[in-house]
Structure formats: C-alpha cells, structure tokens
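Here the structure comes first, spelled out in structure tokens, and everything after it is commentary.
Left out: one protein chain. Kept in place: all the others.
All chains are identified by letter, namely A, B and C, in their written order; residue positions are counted from 1 within each chain.
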Amino acid sequence: MMVANDLVEISLRDGDVEVNLRRPTATAGEAVTARPASPNPTGEAGAVASSAEAPAADEQEVDHVEIKSPMVGTFYASPDPDSPQFVQVGSSVNPNTVVCIVEAMKVFNEIKAELSGTVQKILVKNEQPIEYGQPLFLVRPE
Amino acid sequence: MMVANDLVEISLRDGDVEVNLRRPTATAGEAVTARPASPNPTGEAGAVASSAEAPAADEQEVDHVEIKSPMVGTFYASPDPDSPQFVQVGSSVNPNTVVCIVEAMKVFNEIKAELSGTVQKILVKNEQPIEYGQPLFLVRPE
Amino acid sequence: MFRRILIANRGEIALRILRACHELQIETVCVFSEEDRGAVYLNLADRTICIGGPFPRDSYLKSDRIIAAAEVTGADAIHPGYGFLAENAAFAEKCRACKIEFIGPGADAMRLLGDKASARALAKKTKIPTVPGSDGVFENDSEALRIAERTGFPLMIKATAGGGGRGMRIVHDKTDLLTAIKQAQQEAQGAFKSTDLYIEKYLERPRHVEVQIMADHDGTVVHLGERDCTLQRRYQKLVEESPSPAIDGRTRKDLCAAAVKLARAAKYTSAGTVEFLVNSKGKFYFMEVNTRIQVEHPVTEMTTGIDLIKMQIRIAAGESLDINQRSIRPRGHAIECRVNAEDPEAKFRPCAGRIEQFHPPGGFGVRVETYGHEGCRVSPRYDSLLAKVIVHQPTRPEAIRCMQRCLHEFTIEPIKTTLPFLHKVISHPNFVAGTVDTGFVERTF
Partner (left out) sequence: MFRRILIANRGEIALRILRACHELQIETVCVFSEEDRGAVYLNLADRTICIGGPFPRDSYLKSDRIIAAAEVTGADAIHPGYGFLAENAAFAEKCRACKIEFIGPGADAMRLLGDKASARALAKKTKIPTVPGSDGVFENDSEALRIAERTGFPLMIKATAGGGGRGMRIVHDKTDLLTAIKQAQQEAQGAFKSTDLYIEKYLERPRHVEVQIMADHDGTVVHLGERDCTLQRRYQKLVEESPSPAIDGRTRKDLCAAAVKLARAAKYTSAGTVEFLVNSKGKFYFMEVNTRIQVEHPVTEMTTGIDLIKMQIRIAAGESLDINQRSIRPRGHAIECRVNAEDPEAKFRPCAGRIEQFHPPGGFGVRVETYGHEGCRVSPRYDSLLAKVIVHQPTRPEAIRCMQRCLHEFTIEPIKTTLPFLHKVISHPNFVAGTVDTGFVERTF
C-alpha cells in the first residue's frame, strides 16, 4: 500500500499548467497539529493531537484499509476545479485507480489506490495540507 | 511510646560532670546516611538508606514494640564506662525503667521504656550517633 | 575552610546550598523532618539526619536538635538558608558557643539590624533617609500639627494597634488633619480599645528596591547592585528583577552607597539586603534589613556572575572578599518569578500532592531553582514555593520575552501553580512599561 513514493513525485511534472490550481495558502496548516491553548501543554495529552493521529484501529472495522499519503503536500480530490472528484464514497477502485493528487513543490503527484475495493470514506478535505502517512481514504477491500 | 520529649532533655543537666564521658567524635556519623558510592545516585533506591530506615514492620513479629529515640544525639547503653548496661537482652522493663542515655549538646537525657515488657534486641551500639525517631530497642510487651 | 557543613533547611534552598558545598569540596550533612524523608535532594548530601516531626516547630525550628545533629555528625558549620532559624540571633550565638560556625552575620549585627526600631535609629544616625513621621505616638493635637508640618502632606494617621486599614487615614491637607485624627481615634477605640496614633509620610505608589551587600571580617563591604521587588501580593514578593527599571543612575548610586554605609555602621558581615521604598519621584527611604541570604538572590547572581552562597561560606570561614567594588560589573537584565504551589483561581489556596508531570523550561539565559521533579511530593506543611525561574538577557524587553516563554513552557501537573497568574502579571502593559508600584497586583488582579 505504501509503494507509491518518490517516483510518483515526478509523474506529472508537465501537468502543472494544465491542472492550473492555485496553491491553497489560505487553508495552509489545517492538517497539522494545533498548539494546545493552555500555557502549560501537558506532556502526554497534548502530543500531536492532529487529524493525522490516525491508525485508530479501534473505531474501524477490521475489513477497512487506509490509503495513506506517501508524501507531504496538498490534497486535491479532483484533477481540476471543474472536474468531478477522482473517487466518491461508494466508488470501486483497483490498484491502478487514481484516487487523488498530492501537490508538493508545484509537482502534482497522482496517488493510486494500490488495492481493489470500495471507497467507504474520504478522510480529508479538498485542498487540505497533509503530512506523511496521513490516512486519506478508507477502502473496503474486495 | 513517644511521650518522652523536650522535657527529658533537661532532666540531667547537672549530671554532666558526674557521668564524665567523652564525646564520641571518632564514631560520629555512623548512624546517618552514607552517600551512595555511585557517581549517579538513583532517585528512589538511594534515598536515605540508613540504619534509621527502620519501621521495617515486615521483619518484626507483631508482638515486638520499638523504643525510638525522641531526639538527636549520642547513644549510651550505660551510665558510665565502668558501670553495667542499663538493660540487656532479656531484661524486664516497666514504664519508668531507664533504658539508655542520649547525649545532646552536653546534656545527658535518660530515656525511659514507657512500657512494660522484655527487651528482645538492642538495635544500636554504644556511643553511636542516633537520629530522631531511630529505633533503639525491641521490646516484647507484657 | 570548613570540613563539613550542616544544612539546616529544606527544599530548593537546601539543594542550592548542597550544590555550593560540593563545588567548594566541603562535605554536607542535611537535616530533614519525617515529612521530608526520602526527598530526592537529600541524595546529594553526604549524610542526612532526621531531626523531628513534620511541623517546623518539631524539626526545622528546633535549634537544640539541629546543633546536636551538627555535633554528632562532626559538622563545623551550619548554613541556615532563609526562613526557619536564619534570622534568629540566639541560634547564631548558641551555634558559636558550641564551636560550630553559624554561616551568617554576627549576632550583634543581626539584633541591631533585625529590630525595626534600632535599624531605623541607626539609619537616621548615619543620615540615611527614613520615612518621615512622628517616631512613635503623638500626645495631642498640637503635637500632631507640629509633626504634620515637619512631615509634609500627604501623610498618614495610623493606629499603633491598627491593621487591615482600620484606624488609618490619608490626609492630603493641613485643614483636614484634626478631623482625620478624631475619626481615626474613634475607629481605633472601637476596633482595638486604644487611641494611640502615629504619623507617617504617605508614599504614593512606592516601589520596593533592595540592595544586595556582602561584607567580610576585614571590614570590606561591597554592594552587588539592586533588585526591584515591587511586584508583591499581600507583602509576598512575586517577581524580582535587576536592574530596577524605575531608578536612574544617580539614584542607584546613592541607594547602593546608603546600603554600604549602613552595613559598615552596623559592623555587618556576610550577605545581607537593605530594603528601601522609592517614591514616584525617585526619592528613597530606608525600610529594613534582611540579615540572611534571600529567596531572590539568584537575580543578582545572574547579573554579576558571582555565586553568593559560595561567597557567604568563604566569608564565614574567615576568607577575605576576593572581589572589590570596581570588579563587580553587573551586566544585562535578570528577572525571577516565584512559582508557588497555589491555586490562583481559589484565592491562592496552597496545593499539595504528588507531581505527575514536571517539565521545567531551559535554554539560553534560563535557570530554574527547584526541588521538584516527576514523582515528587509537595507537602502542605511548608512554604508553597515550588520553583524559581530566573532569566538573564541583554535587555529588559528580551528578559520579559524570555520569561514569558519560560512560564509558558513550564509544565507542572496535576498540582495547581501560580504559573498562569505570573504570566498574566509580567505581560501586563504596566509591568512591561516599568510603572508598577507595590499595590499594583492587588489593585489589578
């Protein structure tokens, strides 16, 4: 599932102009950890309480698999603002299905499902900044 | 058991000359905690591991009672070097029996048993420096 | 030099003295109460000795037990720290009578300067300004008028038995004086069954500025600059800093010279502090002397780079000061905050218990003096001072920023502390501007 890595980062180097999306500076930082409001952050409790805290296996049924981000960047659910999303809840995917784009340093990287199954949940919002290893989709494998 | 306190400290203020014992500078410090030899004293383990660690209830039978020192000073088992000890193992004591002298600031304080019973064990050596609350005798009460 | 020092104190100051002794290669004996048995700072002592029960009166205040402990452990000097027996001249005398050096001033100087009336008299004699007033009770209206003229307005009428503001009047003008005296008398009679009144100049919004002095047995007396301790709550210092943001170079020079003069007049030795009130015009008045090392001494250590405890021990051992006034060059700005185990949201009720999380701040220019650590027990029996955070930076604004960072960074759980309160206080525009007075905290928070 994590085989998509550095090589993916150059796959769409020419797609920059075509996709033509602005960098989402306004929403920058949403995915990353907010500082505790208290002046005394408590050691254990305050640690990295981000949406990326993820592998919350307890809450998921065992037959769900996460598609995680293999890089740091900005999440795009569709190839451009006027197009439909790559996948919706209920979409069927196979290992080669592109599920989203992660933009990093102006490079638009297609992320593939790497497995066959049905999308159960989309865990991040369009244009959201995401960190390495952050779960993006829940998929029920075939 | 701990009723012997400040009042005892002046009971023999005049006895200074009569008893005529030298202060035991050579043995000073025996009763108090030695510093851990390790360059890194460990927090819990190294803490005050002195002979005064005492209240070791586990090792004592429940029918033993400790006579504890009500002050800081030097322990004397007998009234002077040529006299017999106040009490021996096996001696019977009653609440008014003097069991030892504790010298503090040149004042020789008689320590009384404060209970009736039989001396089972003498826990400190003659002329040994002792701290507050340090167990001196084990007594089996009547 | 001493061979073995007994430390007659507990907590952070015991730890502070232990460290100084280690560096001087002097053996240490630390006394402890049954309440403090097992405290981790005791691990740093060569020897420890239990001297009594949890209450101070049964242990840390029991002078005979402490001297006996020094005798049986072969200690040749006692360091009293602050509080407990530190300013007890009789204890100092008793130690010395037993051939154990008391690390502090001579008993005579302690008595002379420790008593407010005799200290004030000595200050007057040596031409150091004291708060003007009636030097005791006035007898009748005409005497009051005469003293009032001499003292100047505004002034205060105070009942000798007074307290909590009762029997007290501020008088701004001569025409109000007799009326105010009548009212104060009535109030004092009702509250304290006494109509004895005295007159004292009213200092508007004074600051508390004190001078650290150090004197050896050769008669050398130096000052190490001043500390501004204006931020107080119920006469308890909260924040101390050096240099004072409220006095100019001229006032500083006069203030420090006055402190040295008083110490010389009292034939003082060891570390001491001369406290002054400074009014809004920069005029200062002698208040009192503390004949001991103070809680806030690290502020001065940070600016001068001089270890006051080591120096105090060396002086007690008969060494001459190895510094002179010219070689003392304070640098930068230092601030100390006292972190107390108190709940600022519950009237500063002391908090006790086990510390589960403890992450003190650190880094450039930061020093934390504390006996605290994870797993440490905070006792309800003793002073609530848990930690002192001291910062040292090139300038006052940087020192305030650094202190804000430190108070923010300091994590203590689950015990309530004054950390958030201190953060508010030092971030207040008036503190930042350096315009607070001794009543500021109570008026503002």
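Assume contacts are C-beta pairs under 8 Å (C-beta built on N, C-alpha and C of every residue); 3 or more make two chains touch, one makes a residue touch a chain.
Please read these numbers as outputs of a predicted model, since none were measured by experiment.
Enquirer: Using the definition of touch stated at the top, determine which of C:P132, C:P245, C:G332 or C:G353 touches the missing chain.
Expert: From the options C:P132, C:P245, C:G332 or C:G353, the contact with the absent chain belongs to C:G332.
Enquirer: For the chain left off this view, which of C:E369, C:D383 or C:D437 is in contact with it?
Expert: The single option touching the absent chain is C:E369.
Enquirer: Suppose we count only contacts with the excluded chain; which residues of chain A make the list?
Expert: Where chain A meets the chain not shown: residues 9, 23, 25, 28-29, 31-36, 41, 43, 46-48, 50, 52, 71-74, 104-105, 129-134.
Enquirer: Taking the full complex into account, what residues of chain C touch the chain not shown?
Expert: Those residues of chain C that touch the unshown chain are 15-16, 19-20, 22-25, 40, 44, 298, 301, 305-307, 309-310, 331-332, 359, 361-370, 373-375, 392-394, 398, 401-402, 405, 408-409.
Convention: only the chains that are shown with their structure count from here on.
Enquirer: How many angstrom lie between the CA centroids of chain B and chain C, rounded to a whole number?
Expert: Spacing between the chain centres: roughly 39 Å.
Enquirer: If a residue has to touch 2 or more other chains to count, which residues of chain C qualify?
Expert: none
Enquirer: Spell out, as numbers or ranges, the residues of chain A touching 2 or more other chains.
Expert: If we look for residues of chain A contacting two or more partner chains, we find none.
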